[in-house]
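For this view, one protein chain was removed and the others were kept in their places.
In this document, chain identifiers A, B and C correspond to the written order of the chains, with residue numbering beginning at 1 in each.
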Amino acid sequence: MGNKLETIDVNLYYGDFHALKGISMFISENSVTALIGPSGCGKSTYLRLFNRMNDLIPNTRIEGQVLLDGEDIYQIKPSKIDHLRRNVGMVFQKPNPFPKSIFENVAYGLRVNGITDKSFIGAQVEKTLRQAVLWEEVKDKLKKSAFELSGGQQQRLCIARALAIEPSVILMDEPASSLDPISTGKIEDLIFELKNLYTIIVVTHNMQQAGRVSDYTGFFYLGNLIEFDKTKKIFTNPSKPETENYITGRFG
Amino acid sequence: MTFPESNLRRKKLGQALMFGLARAISYGIVAILLLILFFIVKQGIGVVNWRFLTAMPENGMTQGGIFPAIVGTLYLVAGSMLFAFPVGVMAGIYVNEYAKEGPVKRFVKMMTNNLAGVPSIIFGLFGMALFVNELNFGASILAGSLTLGLLALPIVIRTTEEALKSVDDTFRQASYALGGSKLYTVRKVVLPIALPNILTGLILAVGRVSGETAPILFTVAAYFLPKLPGSVFDQCMALPYHLYVISTSGTQIEASRPMAYGTAFVLVVIVLIVNILATLLRNYFGKKVKMN
Amino acid sequence: MRLRRFTEPVFESLIKISGYSTGFIVLLIVIFLFKEGISFFNLSPVDEGSSLWVHNSNPVKKLTAPQIKDIFDQKITNWKALGGNDQPISLCTLDELGEAFTEEQLGAKFERLPACIDSYIDSLPGTIGFFPDKQTANALKNAQPVQVDKVSFSKFISGTEWFPTSRPAASMGVMPLLLGTLLVSFFAILFALPLGLAAAVYLAEIADERVRRILKPVIELLAGIPSVVYGFFGLVVIVPLVQSTFNLPVGETALAGSIVLAIMALPTIITVSEDALRTTPRAMKEASLALGASQWQTIRKVVVPYAASGITAAAILGIGRAIGETMAALMVTGNSAIMPRSLLQPVRTIPATIAAELGEAPFGGLHFKALFALGCILFIITLIINFLVERVSAKRVR
Partner (left out) sequence: MTHLQSELKSLKGDILEMWQLVVNQLNKGKEALTNFDRDLAEEVVENEKRVNSFELKIDRDCENIFALFQPVATDLRLVLASLKICNNLERIGDIACSVAEFVLDADTDFNKSILESTKILEMYGVANEMVADTLEAFDQEDTRLARTMFKRDKILDQIDQNALDRVEESIKNHPNQVRNSLLVMSMIRKLERVGDQSKNIAEEIIFYFEAKVVKHKKKKQKEGDE
């Protein structure tokens, strides 16, 4: 397993606010990496480095290197950002399907990237819905609005939507935080399944979730990466007292 | 997966084109609107002087001033607000503080929306039927003010309701917890906090009322009346109606054109001042509330 | 304390009454509008207290208001055209009698007038007479009164002529006014919607915060300018412009009206659609960008569809404003109550008709009531529009 992603001494500022402080970390291919930490610790900001979503927020300044397959994604031409985002999919905190049919939601990424071949799109939609373990539930109502699905189904649809353009990395920003335990369980199992094909980074508020799904865990606090190690190690014998305090709930 | 490069190039080109278009249209619209203002200011500012503002119209309204129209508009605005403000604020209080969620509240809100959507000419018809004829006020300041008041009512109700809604519930609960009655709470706690926003609504309603023509056509407006009204049962002139008359149906349209520009200028200035005042008030108090 | 116990219920009931005031007012509007408007139907279009007479031998016993108008305008000159005998129509009013008979024959106090009328009509079988009932005393031997169709709802709605003051019978068909209103409003929205939507998209999604903070208040400010000022501007700028551009005899046309109403509707459309566009959740836009969509693709495929109901509401609201707009329409559309055939023709809208004619219509008369009936139509249209707006906005996605 090589290093799929790597950050080298990354600093990020929102205006005067120093949101990420010299983060160096590597993420190996076909693994699940969980980022944990209290609210505002920088874990979501760190996640958004990898598809340059932070660019959308005005007054953001980034120092250091963010490497994807060895290439610094902050050195590429602005016109190649679309290309980057095709390669790095993202799933958001709340299920946010587009106001379109189930089919069109999954086909969206293909269409906006210039693919017009109908039979290819149809096949790809089915394939990714199957990957997201949603096909059996929706195959008879592909033309229905995505809003008719339950919250958990919507989130799996959003995962399918991200998978459809075949990225190699999937970023997940608290993908199950708005779901009930059953749906959460399904999403977690899905993440566990998907790591055979993708490199996954998942931000989570829920430490137990990090334990359940991830191979590696990074603990963020106040913009610093306190500890990064195998999840088993972090959860049974963390090296840093801050990590210990956080995962045992003796925080602050 | 491979993505067709030519389509991707087209996608970038499309974006640049559409963004440019949207920007051009936006600036174009603002330019047109500013052009209207500029045109009226440019044509009207030369006409306006002290005499224009304080003299009676003369010579078939081709000369003299627009004093009675200004005074008439002031009377009408004052009269309509005398009706619309208390009723509107109380109705707003009812909707936000008293009415419980349910069909009654929905009905009241729906009716307020409906009233707000009724065209001004319908108010004119209604005012004529009810105030002028049925209640026998005749074409008078009273009838005109009430008609304009009806028109302003939904504006006052809506802004009051919004203002009250933005008052945090904790204020109410704190007052109740201290044993304040509902009315006492509304009067001493909620209303003072909401007052700046309610006043903003009042000012906006003033702006709207001072420019309305259709409702006063048959209820009060006098074509030419070179004296000031003596009582609420007199007719009077009004700025918007005066502008309409001298620009379309006067006997000497061409000769009265400068008067028309002057009148339009005065009307626009009044309306703009009122609106800017409302915006400033809202921004000022909006910031103050946020600071707390 | 005791005083408060007394005043509080009084105040609270006042508040409650005020709360119901809008409902009460809407009810009053309905009552007063429809009382006059409905009483308009089943009136005779012929002047009250007058009748039309034809010779007893004339098989035509029934005429419609437009037919009567055509007869008296001498557009119809032969009874054959009306299904009668082949004989020319001659008109007879008090004026003709004055010429045909001497004062002596008529009598000093016109006491012999009915007899004269009788003999006059008898002498000319093709004649049609129009006399006040006072003069005929309903006692003509050789003539019979013509039945005139009452004003019916369907005729009122479908009638294509609006001549409310023509005598002896007024033609009151709403069609030209209704079509004029719809034509002007439709084109106003056709001009305003794409422009307004583009501006709303620019303000909500493209412009940076600094630009937005300048443009938005300016646009809102312009919503406050009185319609009569827009009308005046249209009259002195747009109308001459339209006239010279299309080389027309007059510039006051449906087109001029549409342009002015479009300008007036822009602030409403822009503000309402921009608010709707702004409700699109940030995460949804980010999801689209994260899939490699461009910002424009995101706007077109996600933001606009998400705000679709709000934009529809803006459009309907804009149409409502345009349909109800009185002064600007009155000042620039030319006010000619004919069936609209093109945009470059003068037309007349319903509100403008009410505004222009109510002052001249005798109180309580046929014309007066017809204008109230117009008001009813306008009111119903606005109710429908309000209802639509409410329905569309309620359908908004979470």
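The definition used in the following text is that contacts are C-beta pairs under 8 Å (C-beta built on N, C-alpha and C of every residue); 3 or more make two chains touch, one makes a residue touch a chain.
This structure is a prediction, so every number in the text was calculated from the model and none was measured.
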item	value
Contacts of the hidden chain among displayed chains	A
Among A:9, A:71, A:148 or A:189, residue touching the chain not depicted	A:189
Subunit A residues that touch the omitted chain in the full complex	185, 188-189, 192, 208, 211-213, 231-232, 235-236
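In this section, only the chains that are shown with their structure count from here on.
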item	value
Which of B-C and A-C has more C-beta pairs touching across its chains	B-C
Approximate Å spacing (C-alpha centroids) for the pair subunit A, subunit B	51
Whole-Å gap separating subunit B and subunit C, where each centre is the average of the chain's CA atoms	24
Averaged-CA centre spacing for the pair subunit C and subunit A, given as whole angstrom	59
Residue list for subunit A, restricted to those that touch at least two other chains	82, 86, 112-113, 165
Junction residues of subunit C - those touching two or more other chains	294, 297
Contact footprint of subunit B on subunit C as seen in their complex	4, 8, 11-12, 14-16, 18-23, 25-26, 28-29, 32-33, 35-36, 195-196, 198-199, 201-203, 206-207, 215, 217-222, 224-233, 235-237, 263, 266-267, 270, 294-297, 300, 320, 323-327, 330-331, 351, 354-355, 358-359, 363, 371-372, 375, 378-379, 382-383, 385-386, 389-390
Residue numbers on subunit A that touch subunit B, as the complex places them	79, 82, 86, 112-116, 165-166
Subunit B - residues contacting subunit C, complex	11-12, 14-15, 18-19, 21-23, 25-26, 28-30, 32-34, 36-37, 39-40, 86-88, 90-91, 93-95, 98-99, 107-108, 110-115, 117-122, 124-126, 128-130, 133-134, 150, 153-154, 157, 181-184, 204, 207-208, 210-214, 217-218, 240-241, 243-244, 247-248, 257, 260, 264, 267-268, 271-272, 274-276, 279
